[in-house]
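Removed: one protein chain of the complex. Kept in place: all other protein chains.
In this document, chain identifiers A and B correspond to the written order of the chains, with residue numbering beginning at 1 in each.
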Amino acid sequence: MSDHKHEHDAKRPDPATMTEAEYRDYMADPHAFHPEHHGAGEHAHDGEGHHVTSLFQLRAVLGILIFFTVLTVASSRAEIWVADTFDLYIPTLVNVLIAMSIATIKAVFVVAIFMHLKWDNRLNLLVLLFTLMGVGLFIGLTAMDLGNRKEFYDWKGDQIVAGGTGGSAGFVALTRSARGKDEPEVIPTSLVEHARNRAIQKYGEAVFAEKLAQKHGHHDPMPARTPNRSRATEGLTADLFDTTVPAGGDH
Amino acid sequence: MSTIQPTRGEIRTGPMLPHETVQKGHHWRTRDDEFDAGKLGMWLFLATELLLFSGLFCGYAVMRLLYPEAFANGSHYLDWRWGGLNTLVLLVSSYTMAAAIRHTQVGDRARAQMALIVTWLCALAFLLVKLFLEYIPKWSEGKRPGVLFDYPYAQHEMEPMWWSLYYASTGIHASHVIIGMGLIGWLIYRNAKGWYGPKNYLAMENIGLYWHIVDLIWIFLFPLLYLIH
Partner (left out) sequence: MSTIDTHAGHSSHGGHHGSYLTSKGSLWADVANWATTVDHKKIGVMYLVALLTLFFFGGVMALAVRVELLEPTRTVEVAGEMVTTGQRLGVLAPDGVSPNNIYNRAMTLHGAIMTFMFIVPGIPASLGNFFLPLMIGAKDVAFPRLNLASWYVYVFGSLFALASAIVGGIDTGWTLYTPYSTMTDADHWRVVAMTTGVFIMGFASIMTGLNFVVTVHKLRAPGMGWFDMPLFVWAIYATAIIQVLATPVVGITVLMLIFERLFNFGLFDPRIGGDPVLFQHFFWFYSHPVVYIMILPAFGIISETITCHARKKIFGYKAVAFASLGIAAVSFLVWAHHMFTSQGELTAAIFSFLTFLVAVPTAIKVFNWISTLYKGSIVFNTTMHYTLGFLFLFTIGGLTGLPLATLSTDMHLHDSYYVVAHFHYVMFGGTVIAMLAGMHHWWPKMFGKMYNEPAAKLGFWLVFLGFNLTFFIQFIMGAHGMPRRYASYPDEFQTMHIISTFGSWMLLAGFLVHLFTFIHSLIQGKPATANPWGGMTLEWLAESPPDEHNFAKEPIVKHGPYDYDTVVPPNYDPADYPLPEKPYTH
């Protein structure tokens, strides 16, 4: 396997210190000082020296990946089961950390074995690490900004609210039924409310309530979720639509 | 480090296969240089892929921080069983891709071809599950992105945002799967013609790397979309 690491530290011969004969030699064989290309014989030139991963290794990695997939699903289901059965709520952060750690472990196996990075040129690993650093900076600093709008001045915080109201007024509807009309249909309310109003118009209050109950009615009302606590349920946020919690979420 | 010598190939008579006669490009000193350069180029391209998706992950992270409840609701709309199935399908295809490269390295063209075809079929299965079991039912229920949203039973005002991110991230991922299918199909065709062998498998290696990155993205998308709540 050729190793280009050495290419850079190859000591350059200094023609200034050579005798005339040495210098002529040197000029006649320009590559002689570059042995990792030409001195090591021809066998290294055709990719035969590259690492061949054994089938056993590949299958073992596949097994590991499937195991971790099952594990991450199981942990997610277990959390819901624990919440339902024991009324025990595990903080969201734990949930996120477990899922992301497992995903990272899986990713490491894919990158190291399937993508041969374990045996590959270190430079490729460096490319990957730099990229991940860039990704981290991007997501981290952006999220930090949008999560810290009220950090210093309260008066300014009132003016800067991350995200929007979700009020959605003023959109031109793009649904199929709306497209047929001559006048563009402008959505007067939030998109969610608009969809609901349209359904009520279509089915009538009673039928709609029945349908809604079919969708969500079997869920027990759960305590409202806080940013620190996962609301691990099968269903959806009960009554959230009617509460007066501002749409900004955690404000 | 075990290196298996290409002993499997029997002594053949008749014309040389293309992969046995491939020459290096005129501007390269050695074929090894060419191979390493090709791989480095591919890794740089993979870096751009990761950064492309990082925009979606960033949007997801920010919106999740702002509207945790809408996102919790969102993940409940998705069925982890289909997501899990797709994860397994992609993992298997990743394995077969890696195996195809290994078979090519040791000169076993027939098994490599088999592995490539399985990879291609897995990709197809992934797309079919995505399309017929996820996109079409959801779309027809009105669970659509942005202003197209028309789901009357939504429980949180920010759910259209969830669907926007869901469709954007899985859609861009699916487009990568489609491109991957094209590339793997090309590999199958070329492999049938005998283009790939122990001395010439850079294209297969690079497309393999691409395919693994597609898998890698899904490894993260699956828990983010289906499991975290």
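Operating definition for what follows: a residue touches a chain if its C-beta (ideal position, glycine included) is under 8 Å from a C-beta of that chain, and two chains touch if they have at least 3 such contacts.
Keep in mind that this is a model prediction, so the values were computed, not measured.
Participant: Counting contacts across the entire complex, name the shown chains the missing chain touches.
Facilitator: A, B
Participant: Per the definition of touch given earlier, which of B:89, B:148 or B:213 contacts the omitted chain?
Facilitator: Only one listed residue reaches the unshown chain, and that is B:148.
Participant: Among A:109, A:171 or A:203, which one is in touch with the chain left out?
Facilitator: Within the whole complex, the residue contacting the unshown chain is A:171.
Participant: Extract the touching residues of chain A with respect to the undisplayed chain.
Facilitator: Touching the missing chain: residues 4, 7-10, 12, 15-16, 23, 27, 30-31, 33-34, 37, 123, 130-131, 134, 137-138, 141-142, 144-146, 148-153, 156, 160, 162-171, 174, 191, 247.
Participant: What does the interface between chain B and the hidden chain look like in terms of residue numbers?
Facilitator: 25-28, 33, 36-37, 40-41, 44-45, 47-56, 58-59, 62-63, 66-67, 70, 145-148, 157-158, 160-161, 164-165, 168, 172
The definition used in the following text is that only the chains that are shown with their structure count from here on.
Participant: What whole-Å value do you get for the distance between chain A and chain B if each is reduced to the mean of its CA atoms?
Facilitator: 15
Participant: In their shared complex, at which residues does chain A touch chain B?
Facilitator: 2, 4, 37, 44-55, 58-59, 61-62, 65-66, 69, 72-73, 76-77, 80, 92, 95-96, 99-100, 102-103, 106-107, 110-111, 113-116, 119-121, 123-124, 127-128, 130-132, 134-135, 138-139, 142-143, 146-147, 162-163, 166, 171-175, 187, 190-193, 195-196, 198-200, 208, 211-212, 215-216, 225, 227, 230-238, 240-241, 247-250
Participant: Which residues, counting only chain B, touch chain A once they are in their complex?
Facilitator: Interface residues on chain B, with respect to chain A: 1-4, 6, 29-33, 35-36, 39-40, 43-44, 46-47, 50-51, 54-55, 57-58, 61-63, 65-69, 72-73, 76, 80, 84, 87-88, 91-92, 94-95, 97-99, 102, 105-106, 142, 146-160, 198-202, 205, 208-209, 212, 215-216, 219-220, 222-224, 227-229.
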